[in-house]
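For this view, one protein chain was removed and the others were kept in their places.
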């Protein structure tokens, strides 16, 4: 298990290769990458991500441990950035490895669902002089009930 | 949509970066990678993958088009190798991009489920002098019914 | 008509392809025709539930008609991915 909370960017391809290449006996690797997208309503200038140092690492560690217990997995990687990001920047990624594809997929979806609503990150969208905190979606909370 | 059926290896990280970087307005990228794993029963020497040239490309194209129609996606990448592979070699990958994570995940799982049982590839495991065709699993056929 | 074989079907029959002149109306008729021709075909086609068939590169069933068809392929269930 590797969990990193960082301001710096990361290279998705390098992280994916590094993760996949260190697995043994695993037949499946799934990655998810979250990207800052431009708003449909206009030009997003900056996305600011605030987090709760200390609790963030604990919450992500708990979510990853829960996934390791629940599915037959080889390994988990979670990287999440904070600070000021631009459109097209990668916000975060998770990777899972497993002997079989269903476990790798399920665990990756589980990690994302819990990371969204249970890890202490908050996004703020800045457009010119205006800034607005992103509202949590009911559907994100509801998606937890399937696990 | 990009679909490649090839004997040559591919660099997972490079393909992932190339795919992710050409997306516009997409908030989510999911990748799945299938890896030749060593057998629990012994030492796999070689995995041979046979396919049906012509039909393979058609079948993958159809599966990808079905996914594009069914979910709100930006793009799909499918790479599948054939020929002689070694343990730890990457067999294939799919990548999906979407504005939202649920579409990217669902489409990637759909692609994998149909690719497994509807694209004309056959795996043969070679251990020393012995070779055995991999048997299809009932659960792979059954997993199609959820879509 | 080209008749193609893949994986263990190809191995049992001993070659990947036949050129066939046939008046078979359906895939099943063609299977019976081939099985009657030589033992190794009869062996390869002995359990159709273990086989899949594609007609002009589209998966179909054993009662599919063969009128106008250029290519038929027989193979076991796929195991890609």
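A, B and C are the chain letters, set down in written order, and residue numbers restart from 1 in every chain.
Here, contacts are C-beta pairs under 8 Å (C-beta built on N, C-alpha and C of every residue); 3 or more make two chains touch, one makes a residue touch a chain.
Note that this is a predicted model, so its numbers are computed, not measured.
Within the full complex, the chain left out of the display is in contact with A.
Summarising the interface, chain A meets the missing chain with residues 34, 49-52, 54-55, 58-59, 80, 91-92, 112, 115-124, 133-136, 141.
Throughout what follows, only the chains that are shown with their structure count from here on.
Looking at which two chains touch through the most C-beta pairs, you get A-B. Farthest from chain A, judged by the mean position of CA atoms in each chain, is C.
Centroids of chain B and chain C (each the mean of its C-alpha atoms) stand 26 Å apart.
If you average the CA atoms of chain A and of chain C, the two centres end up 48 Å from each other.
Among the residues of chain B, those touching two or more other chains are numbered 34, 112. Looking at chain C, residues 81 sit in touch with two or more other chains.
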